[in-house]
Structures are given as structure tokens and as C-alpha cells.
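With one protein chain removed, the remaining protein chains of the complex are shown where they sit.
Presenting subunit A:
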Amino acid sequence: MSQHLAIIPILLPLFAGLLMLLPPLAGVENIRRRRITSLIVGAVSIFAAANLAVQVQQGPLFYALGNWQAPNGIVLMADPLAAMLVLATCILVFGSTVYACAGEDRQGAYFYPLLQFQLMGINGAFLTADLFNLFVFFEVLLIASYSLLIHGGGKQKTQANVHYVVLNLVGSSLFLFALGALYGTLGTLNMLDMAMRVPTISEGEQVIAKVGGLMLLMVFGLKAAMLPLHFWLPKTYSAASASVAALFAIMTKVGIYSIYRVYTMIFGEHAGPLADMALGWIWPLALLTLIGGAIGVLASPNLRQMAANMVIISVGTLLISFAIRSQEASAAGFYYMIHSTFVTAALFMIADMLGQQRGKALDRFVVARKVKQPVLLGSLFFVASMAVAGLPPFSGFIGKLLILQSAHQATEMIWVWTLILLAGLVCIVALSRAGSTVFWRHTGGNNNDIASLSYWQIGAAGLMLLMSPLMVVFGAVTTEYMQLAALQLHQFSGLFELLGRANP
């Protein structure tokens, strides 16, 4: 069993999704059965992912699909970085399943199958060690996300979806162009094999490989919402229904993960003449992304858009942690990546719950009727704000602290410290303004006609928020794991032998 552990996070959602399209579970009247199945599958996939995460501490697992050996066959590679992100995705999907049980799942017949297919795509993208396979899993997660985004229907969603789909289709074409260029020069698409061959290619081929590599950066930048490719994000995320938006919190991280993987492994410091070729682009763009996100947060008219702009801030922070290019910074980045995923997911859920209790005003920052459960929602919002702004005692503080600590050179420190701390300040200002408007400035009047929140919703938001203190309480274990992940990511040369070839 344990040798198949690496593929279980991909196969389990695939079969669960297919199962839910079949008679005993399909159909409007069987929604209860689908809910129960989804919850069970969610729990099992968390268990499997946790198992995988424990297993890979001894060393990365390789899984040759169909037993076709690398470098010709497609290989899955579960190293601590991938396993940790798979675990985070499984928990996130479980959270959004729980949230959807409150009633959002009734808005469309295929919500749960799509959720499972999305999980399969994301897990696959994290686990694969083949660049073309990465493209395939990107498409799997994208086509599921196209349909999930429009879940529930309505003008706003259709409009946001058109932009999202067109942009991502252009992105997919670019991805294929990049893959063609890279395959033409390197003759392989296995990431480890590519890493081995990059330093040896001739000067003429270097140009083409560089073009391919930079096109890949554009594709990943589009997925990760790196400035100036981020304009689709606030509209898309704020249009999606809450459980879907919460799930989308991991989607930008798929882009960040791919940047980490490709530009550390293939075009990292070992790449000879092409070493760190994307760094010159990523540094300024990371800083600009942070600034763009901060401006967006200040300008947001409602809580969902504010949360979406917080996603952009987290992307900027993560890109900075990538750009510092040290193991320490990568470990800090991974910690922040997991933290920001859960916290932004919680923010989207809280925004939706607030919207349900404020009548027509939804979650806009205007004076409206009183929230029915101000203490409960207020506490959730307060905790989420503290975590997202990076105040102690929550995980945002530790994540930011680790990133700040990892900047050593003077110029790095000036830019990184100033911008990350300023972005944190902007978040605090914007969130406190938002919180005081939403909770304290109301028109009064009775609010007996508003329904109370479902326990499913509160439970889901609570679960997402709980991750933040858990990451602090088990801080030593988590940071050690992140350091292991960073070590594996940066020092991968030992893995070449596993490809059946000599070390270069």
C-alpha cells in the first residue's frame, strides 16, 4: 500500500467525483447522500495526505505511472513541499465542503463532483515531476474551477467567468508554446532531467530555452496573480460563491508553487548560463504586487473584494520570499503560504456570513441594519483580521517575522522590511475601518426576520481559523517541516541518481 501512497491523493478524488455522478448518489433528491460521501471522502483524503506527509520525511517518494521509468515515463514526485501542500489542499477542500453543506450546494447539481475534480487537479499539480503533466493537471483544475466559479449562476458570475476563462485559455496556449520551446531545446520534460540538461545546452539553444522559461513565468504569474497579471483576481474571487472562493485561496498558491519548483530546480542556481534568469523580473514584480495589493485593499468597497486583495498581498509576500533565494527564505515562504491559504479562506467565509445577515447591503462597507449575531461574527472577524494582518499571537506574525528575518543584505532589507511592514499596516487600517463600519455603524431596528447562521458555516470558518493558532502552538514541528521542505527543494542533486543516471 505504502508504495502507492503518492498517487492516492489524485485517485481518491477522481473516483469519488465519478461515483457521485452515478445513480445512487446523483440527482437532486440525493443531496444528503452526496454530502455524506463528500465529507467521508474529505476526511479520508486528509488522512491519506497526512500519511504521505509523514512518509516523505524519510525522503521523497517517486511513483512511476504505469511503471514507465523516468526520464521517458511520467513520474510523480512527493517531496515534503508537495506533500505539505497536498495536505493543506485536502483540509481546505474539507472546509469548503462543510461550508457548502449549509445550503450552497443546492444551487447546482454537480457541486460536489466538481469540487472533487478540482481537488484532483490541484493535488496532481503539486505532485507531478513532469512539466507536461503539470500542464494537464493545470487544465483539470482549471476546467473544474470554470464550472465552480459559475456555480449558483447570475450576471456577475457569468461576467467574471468570461474574463477568467478567456485569460486562462490564452495562458494555456502560452504554457504549451513554452513547453514546445523547452522540449525542442532540452529534449525532455521531466523536471529533474531538465535540470540536468540545462547547463549543457549550446549557446543558440540557450536563447530559445530562455524564451521558453520566461513564457512559463508569464503563465505561472497569471495563475499566481503577479502584477501586472493580477487584474482578473479581485473580480473573480469576489463573484464566486463563498465555499468556492475559499477553495480558490489555494489556486494562486499553485502558481507560486510552480514558480518555486521550476525556477529553483530547472532554472535555479545550477543552471549554468541560465542560472536564476527569472530573478531580475521577479524582484521588481514581487514588490509591485505587494504595493498593488495594498492599494487594492484600501480601495475595496466590500469585504469580499478586500479579502481578494489580501490574496494579492500574500502573493507579493510569497514572491519576495522566493526572490531572496535562500533556504531560510523558502522555509519562511512555505509557512506563510499555508497560513495565508487558510486565513483568506476564512475571510471569504466570514464575508459571506456577514452578507447573509445584513440584508441588501451584503458585505459592503455602508451603514446598514444590525448584524444578528454580532458577538459570534465579530469574534471570527477579529481573529481572522489579526491573523491576516500579521499580529501576534497568530500565525501571520510568525510567517512575516520569518520572512523578514531571512532578508540579510542591506538593500534587500530596506525594500523587504519597508514594504511588508507597510502592507501589514495598510491591512490593519483597512480591516479596522471595515470592522467598525460593519459591526458598529448600523441603522438599528429589529432583525428578528433574519435567519441565524447554520452550524455548518460557523464550523467551517472556525476550522479554517483554527489552523492559524495550531500553526503557532505546533510552531516547532511546522517550521522544522518547512525547513525540511526547503532543504529538499534546494538540494535536489541527490535525486538525479534516482533517475537512473549519474550525477552531472
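Keep in mind that, in the parts below, contacts are C-beta pairs under 8 Å (C-beta built on N, C-alpha and C of every residue); 3 or more make two chains touch, one makes a residue touch a chain; residues count from 1.
We take it that contacts and distances are computed from a predicted model.
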Protein that the absent chain corresponds to, by UniProt name, given "Energy-coupling factor transporter transmembrane protein EcfT", "Na+/H+ antiporter subunit C", "Phosphoribosylformylglycinamidine synthase subunit PurQ" or "LAO/AO transport system kinase": "Na+/H+ antiporter subunit C"
Selected residue (touches chain absent from view) among A:L11, A:A109 or A:I143: A:I143
Chain not shown: contacting residue from A:Y183, A:W415 or A:W456: A:Y183
From A:V162, A:I295 or A:L421, residue that would touch the chain that is not displayed: A:V162
Positions on subunit A where the hidden chain makes contact: 132, 136, 139, 143, 146, 150, 153-155, 158-159, 161-163, 165-166, 169-170, 172-173, 176-177, 179-181, 183-184, 189
